[in-house]
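Missing here: one protein chain of the complex. Every other protein chain is in place.
By letter and in written order, the chains are A and B; residue numbering begins at 1 in each of them.
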Amino acid sequence: MKDVRPLSERFDLTYIRRPHLADRWTGVLTGVLILAALAAVVGMGVTGDKRVYTAGTLTHAHAMFGNDCAKCHESAGSGVLAGFDLPVRDEKCLACHTAPLHHPHQSRFVGAPVSAGGKSIVMSSDCSTCHIEHRGADVRLVETGDRSCVQCHEDLQTRGWTRAAASPIPASPEPGAPAAVVNSVSSFAADHPQWAVLRESKPDTAALLFGHEKHMNPGLKDGPLDCVSCHVRDTDGRYMKPITFDAHCRSCHEGDLKNINVADGFVPSIITPHASVDEVRRAIEERKALLVAQHPEKFVIKAPPSGADAAPEPAPAEPATRSRRPGAARPATVTIPDFETVEARSAWLAGIVTESLDRVSQACSYCHAVEKAETGGDGGFTIVPTAVPSRWLPRSVFDHNAHAMVRCDECHAAGKSALTSDVLLPGIDSCRQCHAPRSGHAGGAPHSCATCHIYHAPMPPGVPGRLSIQDLHPAR
Amino acid sequence: MAKAMPLAEFEGQVMSLEELKAVDIFEDVKPDAIEKYPGTVRKRLFRAGDVICQQGEGGTTAFYIVEGTCRIFIRRPDEMAGKGRGLVARIGRALGQQKLPSTRKHKAEAVVPIDASVDLTYGRLATTLEAGNVFGEMSCLNLAPRSATVVAETDCILLEILRNMYEVLQRSKTFKGRMDAIYRERVLDNHLKNVWLFDGLPQGVIDDLKRVGELLSYEAGKQIFAEGDAADGMYLIRRGQVRVSKKFPGGERNLAYLTRGDCVGEIALLHDTPRSATCTAADHPILGDPGRKRRPAQVELVKIRTEDFKRVIAEYPEVRSRLEILAERRLLEQAEARVLITPTVYSREVEDLGLIQGQNLMLINLEKCTRCDQCAQACMKAHDDGISRLIREGPRLDKYLVPASCRMCLDPVCMIGCPVGSIRKAKDLNIVIEDWCVGCGVCSKQCPYNSIQMHTLEEFGRHVSEEARRVAETGEVVEVTDRAVVCDQCSGLPQGPACVYACPHDAAMRVNAVEFLSGYLTSPGATTLPSFVRAPVEAQPVDEGT
Partner (left out) sequence: MLLDRKHKAWAWFTVALAVIGALAWWFDPEASTIGRGGSTIVGLTLGSLALLFMLFCVALSLKRRVPHWRLGRAQAWMRGHIWLGLLSVWFVALHGAFERGGPLTTLLWVLIALVTLSAVFGLILQQFVPRLLLHSVPGETLAQQMDRELEWIRKRGEEVVIEFCGSIETAQPSPMPEPPTKAPGMPPVSTPAHFAAAAPAPAQGGAAAAVATAPPPASPPAAAPPKPKGPPVGGEPLRRFYVDYARPFLAGEYRPQLASPGRAQSLEAALRTMCPAPIQPGIDAVMSLCDRARQLRRQRRLMRILFAWLILHIPLSWALIVLAIVHAVFALRFLQR
């Protein structure tokens, strides 16, 4: 049954002016939501709460500035959009950090000088092109990505080297000069050059006679040594503590020190101190003084007998043997002559010092390079400073702790090294076994520029830096 | 002989035979005709200021003024909907977006035909009726609603006449002579000036034409001229309805229904082409009482013969060339318009489906339509009166809904019966309702498809001025009435029908029903339409916009 009345009676023809089915609710909710959104924005603007606008979490170190955008962002201050535009300004980073310029000859990213410690130090500029915040709390800002470095180092000649036109990058190094700057590096795995020291086949310049092979030989008396017997990581675990005689050699090589035996049998001998030559001399002199003090009668000047008739009788020889009590001084093998003159006595005394020194120097030369004094003839000698190089890669950092899972001999071929001059630093290929892009089961360890290199130069010695990148780089 | 009729019961004093015969128009009416219908003429007395009848109310009688003068006027909602004052409306105007006007401006001399012996003009919607005038004839004969308000200016004596007596009166020569005289004196001038061809002609020409015009009468159903006949003159319609039709392959099609004040065949005055359509005298519809018996209507025309016209024009040579140019242009326009809407397939069987009438039928694909009402919203907003001509309700054709919206019928029966001739076809052949619509509702009832709705004036937005509620020149405050509203096919809008333009889901379309259904009927599952069926009738700007 249908309503068959005419349309105008069935319908209210003005219906079209009233809201449609969903329009009322939609309109109300739209108004409410827009107002809520605007109110929230305005409210946050009024209270100054800017945390909501952050593009991503700040790193832990900067999280305390989360609500204070002005700590890093500030208007660049010119033009119509001055107040609108808020980039990150270098001065804001430098307020807390020092970031000295990477290289005095770079042409880009050169910032303003900052005075510190009475010096004017040029800082790097455009910090935020490489150190990008707001990417999450656990991002490490020092890890800037290879592109930051490669953008210049891929073709240093044309990009980034100020003296490009005037003087090109020095090609090959002069002897003794620091290694030349390499012109083109794009990645560690691909074209990073071999270490300079290996590239130029420089020897280890340590002045010490030492052969790893002998010490690690299984036939060594008292058992062979292994790496950790002597090489111990420092407190940071990055590099090795220096080798010292007392800590590492004395236990076996004390015997090689020989004794200072100024007057055999008269004064007990002491082990030669492993110290400077002056100290050894002092020890000898002290023995000598002891000798004189303990046997003064031997050092009395005896006048020759009067009457010149009698032929001077030689001093009666000491009986060749004397019974020797245990613990007693050895029967003297040195005969102390009679001294008729003071000069003779002084000369004899000086002589035993020289003799002792001479004997000591022979002992020293077991390991050290000994240089006898040319003049003087007082037995003096100098020991060439051992100068064992402690850092082989001065322009990068290394962390032995990070490599604790690797056996020493996987990188250092010490067991086969007989000569001191052998450089046991592993070559780049050894590093590339792991520090390369992952392929199959090889590679995968970090291999970006920032893993080993620090862009910012260190502050000059004695000048304090603030939260410098050196402080913050994981491998110093 | 008729059996005794019971005394008609209605207001007024019953007039005796002698009293009636004393009235001039009953002079030559036979007494037994009067006695046949006792009590069908009553004397009514009105004081000055009495309202005799109201525009829009029902009526069954005609009035003849014996003594006194009456004022007759119609209300027209002036400035009906006005310009939008909101910000959005202003921005729209600045951007050149237009709303379609719901009222069209006309010249002050434009004829507003009313149901009386005189007509009104657009500029002056009131006039005086003296003794000897008649009004309410259509209400009497066809039960049409009163087309105007009549108020007694002085104390009056009126005769109120029922249909049966009025038909007797119409056959009286005195009466006819009186009506003809009034027509020639007071109305013909206006009618002639409203023929587009005679627009701006000097008054002398009009006067001459008035003299040569012939008053003719045709009974409803008689053919006035046939398509292909030699053209011998033009016809002005003085009273009644005329149907213009044309032959097409498969049958005859009604092009228009013309009414009082319209002219037909005017090109014949200047060109010697045969008649391009057939013109037949038509009957008015009887509303409310289909079984009512009555005589066929008499359609009265004024004929101006070609040779008479040429003679008159010969004295005004400069006028002739201008007229010829006008005629040429008009011929071209009409040829174009006819081409656009000529169907290529037409069959009488298919015409039984009411849909086939639709030359620009709106269909809504119910599988796509989400019932969002954007179409009706767009219709409402595209018109400055804030009324939607589209109602999304109607019969269904498979998956299509045929909503209530003008479908530009092949046979525009809505045009039949308008008492004030306000329903017309505009330049693009879309139906428009002029703003002197009196709200009688005839067209709404005539339309078989619910496409014309009556709306009360208050719905037309907030902008109805106070003036609209007053009578022009009388200062009386009267009540608002209804007005008919019909879809105008958005002719004048460059983008075409707003409903189709605004449908976001590709569900609304306007098709030529014959094309659409012929494809449909041959392959019931077909969903492809000829590409041009969605093209709107080429629009030309209509008068002035908002």
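FYI, a contact is a pair of C-beta atoms (placed from the backbone, for glycine too) under 8 Å apart; a residue touches a chain by one contact, two chains touch by 3 or more.
Computed from a predicted model, the values in this text were never measured in an experiment.
Trainee: Taking the whole complex into account, name the chains on display that the unshown chain touches.
Mentor: For the complete complex, the undisplayed chain touches A, B.
Trainee: Which candidate, B:199, B:252 or B:367, sits in contact with the chain we can't see?
Mentor: B:367
Trainee: Of the residues A:85, A:286 or A:338, which one touches the chain left out of the display?
Mentor: The one listed residue touching the chain not shown is A:85.
Trainee: Return the single residue from A:59, A:107, A:129 or A:365 that touches the missing chain.
Mentor: Here the residue in touch with the unshown chain is A:129.
Trainee: Using the document's contact rule, name the residues of chain B that touch the chain not shown here.
Mentor: Looking at chain B, the ones touching the missing chain are residues 88, 92, 95, 97, 99, 366-371, 373-374, 377-378, 381-382, 391-393, 396, 399, 493-495, 498, 501-506.
Trainee: Going by the touch rule given at the top, which residues of chain A touch the chain that is not shown?
Mentor: On the chain A side, contact with the omitted chain comes from 1-3, 10-12, 15-16, 18, 20-22, 25-26, 29-30, 32-34, 36-38, 41, 51-57, 69, 73, 84-88, 128-130, 132, 134-135, 145-148, 151.
Just so we're on the same page, only the chains that are shown with their structure count from here on.
Trainee: Tell me, which parts of chain B touch chain A in their complex?
Mentor: Contact set of chain B toward chain A: 372-373, 376-377, 380, 386-388, 391, 393, 404, 444, 450, 453-455, 459.
Trainee: Tell me, which parts of chain A touch chain B in their complex?
Mentor: Going through chain A, the ones touching chain B are 6-8, 11, 13-14, 16-17, 20.
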